[in-house]
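Okay, so here's the structure we're looking at.
Only a single protein chain was left out; the remaining protein chains are all shown in position.
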Amino acid sequence: MGAGALLRVEHLRVEFPTRRARLVAVDDVSFEIGEGEVLGVVGESGAGKSVTGAAIIGLIDPPGRIAAGRIVFAGERIDDLPAERLRRIRGKRIGTIFQDPLTSLNPLYSIGRQLVETIATHGAMSPRQARARAIELLAEVGIPAPAERFDHYPHQFSGGMRQRVVIALALCGNPQLIIADEPTTALDVSIQAQIIAVLKKLCRDHGTAVMLITHDIGVIAETADRVAVMYAGRIAEIGPLRDVVKQPRHPYTVGLMGSIPSLSGATERLAQIDGTMPRLNEIPQGCAFHPRCARAFARCRAERPELIADGPSQAACWLYAPAAAGRHG
Amino acid sequence: MAEAGARPREAGRLAAALARLWDSDLAWSFRRSRVAMAAAAVMLAIVAGAVFAPWLAPHDPFDLASVSLLDARNPPAWIVGGSWDYPLGSDNLGRDVFSTILYGSRISLWVGFASIVLAMVLGVGLGLVSGYVGGATDAVIMRIAEIQLSFPAILIALLVDGVMRGIVPRGLQDSLAEDVLILSIGLSFWVQYARTVRGSTMVERGKEYVQAARVIGRHPLAIMLRHVLPNVMGPVLVIATINLALAIITEATLSFLGVGVPPTQPSLGTLIRIGNDFLFSGEWWITIFPGLALVLLVLSVNLLGDWLRDALNPRLR
Partner (left out) sequence: MIAFVLRRLLQSLLVILVVALVAFGLFRYVGDPINNMVGQDTSEVDRAALRQRLGLDDPVLVQFARFAGNAARGEFGLSFRQGRKVSTLIAERLPATLELSFVAALLALVVGVPMGVYTGLNRERLSSKLFLALSLVGISLPTFLIGILLILVFSVLLGWLPAYGRGEVVRLGWWTTGLLTRSGLESLIMPAITLGLFQMTLIVRLVRAEMLEVLRTDYIKFARARGLSNRAVNFGHALKNTLVPVITITGLQLGSIIAFSIITESVFQWPGMGLLFVQAVAFVDIPVMAAYLVLVAVLFVAINLIVDLLYYVVDPRLRLDRTIAGGHGG
């Protein structure tokens, strides 16, 4: 993964100036996504995952702003683009899916109209062509009787169907990358699997890369090629799926993986990480995780670790520092 | 014995609470907003002027002995023909406009505040009952509320005022005018409080501690007062500030229309009404200065209300 990466985020820093202080929601985050690749971004609420996604398409809620870093998409830098050019990238080259399908769709317009509007924005077409394309998309995401349901309103669909419509809307412009922010969280468990399947299939068929943001590791395990684990606005660990799940490096990731009940294997007590993720205005010095880490030592409290390679993964943890002097101080 | 020990403890707690208040987000936001501080200053000035009117006013406009027709219709001091004796001019009866404004503000403020307090007590009380008891009582109260809500306050106030006029014997009408006004205006504003409090009460009622309290034997209503009330005070206060401005305007309007406070004890509204008759003869100051005072008062109350609403809105934090 190098110059060929579709999306490259370098040292991204997002700040939210509030009344009392300047909160840092994303602190020096760097990662890449290759063409057609699925990167899972996992972490607790408040870890900065959604903000990172919002930063990429330039839709951070004010007063938040990108304070430092670069975002490079298909070789072109996009974080400093003027508004109009960024708008043309949105939808057409980078699609987005949000969490709650009920609130993502305008309740006053039929889904057909919303689809046609989006299709027309991204390419000149006659209304008839646009309508045909919309019905095609609806069929692709698995909406039964798409021609009839074209004129229906969002509230006439069930939650799962609505999310399929949302996926269809995100795919209107044939984007190269989709940022899916908690696409299944608001859905029933039984529907979640269906939606993930739809997403997977479509992205494979169209060769679309996906940045899949979620706090549900199960979803990641099914879908992602690579995984990034975020904690307190920073990346704790990043690597291929199998490595991160089977052989987690960072103690936080270890804790995460250990807290997932497994259907196979012996029933033991679920591991639990003591304490909670620090709030944005209370991030400790040094490694953000050290107060909760059983293996913390002096260096962890003093210095903030960068991502250190260990095999195919990278972990932001001093345990993996090359110099032996860093271990168990 | 408990009393003696309780008092210094209470005082200590009060001091601590005040200190927390000063340090709180609310006070911080206040200190930052120049507009809110300016509005508070203006409002304080007017209130102080009203409260200390007897000492501040250069004349007593209601002392018939000191009022003389010879001084009538003097223009304000900075215009030819005026004097600093009557800084803002004098009206058709020779009363000093500045003094009448000070005394008039008293009545305007008193009626405004009192009616809002009445509305609050009535509304909060009815809201609590409605939310807690539920059932038919709730339905009836809410129906009445809905119906009343579809009519503007001024109409309700006029109606109540009219009815009272029919009931109160002629002789007592003038002296009771203020109380009738307070009743009319208070009755026209209770609904918003009731609805807000009812909502919160219904939420609290479903919570487990209420049922637990029932089991223990403590009267749930007492507990709800201690828990619901604090939750609800924020929105209630915001409603109160907005309504205060409206109440003051309503009183002024009623007085202007001639069905409010009589000219013998005029409020700002009555003063404006009196002055209105002299607009065309060129004595504009008799109506404009009371009008200005009224606007300043209402504007500052509105500004404070706006600030309060923004400061208490969790989403804007």
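Just so it is clear, A and B label the chains in written order, and each chain counts residues from 1 on its own.
Here is the rule we use: a contact is a pair of C-beta atoms (placed from the backbone, for glycine too) under 8 Å apart; a residue touches a chain by one contact, two chains touch by 3 or more.
In this text the structure is predicted, and so the values were computed from the model without any measurement.
In the complete assembly, which of B:Phe52, B:Phe151 or B:Tyr209 touches the absent chain?
B:Phe151
Looking at the full complex, which residue from A:Asp100, A:Asp225 or A:Glu303 touches the chain that isn't shown here?
A:Asp100
Residue-wise, where is chain A in contact with the chain that is not depicted?
57, 59, 87-92, 95-96, 98, 100, 103-110, 117-118, 121-122, 153, 155-156, 166, 169-170, 172-173
Taking the full complex into account, what residues of chain B touch the chain not shown?
These residues of chain B touch the chain that is not shown: 143, 147, 150-152, 154-155, 158-159, 161-163, 165-167, 245, 249, 252-253, 256-259, 269, 272, 276, 279-280, 282, 284, 287-288, 291, 294-295, 298-299, 302-303, 306.
Methods note: only the chains that are shown with their structure count from here on.
If you average the Cα atoms of chain A and of chain B to get two centres, how far apart are those centres in Å?
Roughly 53 Å separates the two chain centres.
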